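Okay, handing you the structure first.
In this view, the complex is presented without one of its protein chains, the others remaining in place.
Entry: chain A
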Amino acid sequence: MVIQIDEISKLFGTTAALHPVSLSIPGGALVALLGPSGSGKTTLLRILGGLEYPTSGRVLFDGQDATGMTVQERRAGFVFQSYALFRHMTVFDNIAYGLNARPRASRPSKAEIARRVTRLLDLIQLPQIADRYPSQLSGGQRQRVALARALAIEPRMLLLDEPFGALDAKVRKELRQGLREIHDTTGLTTVFVTHDQDEAMELADLVVVMSMGRIEQIGRPQDIRTRPATPFVRDFIAG
């Protein structure tokens, strides 16, 4: 799905989290929103997911205006920074949540739900953990369960907020590869937020560098490395 962001701005009270920004994301791309904290990257991601409404501007999905769409209608698979797994539910119930929440007419049968959950657990390479609770999982396992839960709703796009933020360096490396593989298998347009330039450069097809609520540069990783557009980008990727 092609995502277009057209002059989106966001004010919190009187502070501008986003100055009008525009961005076009090609279908099937893996895009990183890269920037320090307070750069507006998470706000932009939440606007795409329908968790925040922009103060002005439009969001278009495949050319259609989606600005007024509710969070439920958008069908965006969202992975939260601390994963936000439902702590009182097993891994199975977590992943099945989106399917169970569908209206009766479009809800798959119990057997079909079980089949899909099993397939997703295989996809994230954790087939044995269906009966465990989130508190019994490691950080890396939680991240993958959150990913499976987001994929279960057959989303139109994947949005990930600092998906590797809470993990140690070794697990982080492994899961980067995991996300790349899942992206390539599903072909979903994927946007992830990160403050780690290595992560953005290594993983993404397209990197969007942000600072102070503005987009500093949009480009392929090697272009940003070789031709930083602004002094900020040069400093940021050097640090």
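Rule of thumb we're sticking to: a residue touches a chain if its C-beta (ideal position, glycine included) is under 8 Å from a C-beta of that chain, and two chains touch if they have at least 3 such contacts; residues count from 1.
The definition used in the following text is that contacts and distances are computed from a predicted model.
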Among "4Fe-4S ferredoxin", "Methylmalonyl-CoA mutase, N-terminal domain", "FeMo cofactor biosynthesis protein NifB" or "Sulfate transport system permease protein", the UniProt name of the subunit that does not appear here: "Sulfate transport system permease protein"
Options A:I47, A:V117 or A:I153, residue touching the unrepresented chain: A:I153
Options A:M1, A:A16, A:A29 or A:L51, residue touching the unrepresented chain: A:L51
Identified contact with the non-displayed chain, of A:S22, A:S56, A:S82 or A:T185: A:S82
Residue numbers in chain A that touch the chain omitted from display: 49-51, 71-72, 74-78, 80-82, 84-88, 97-98, 101-102, 149-150, 152-153
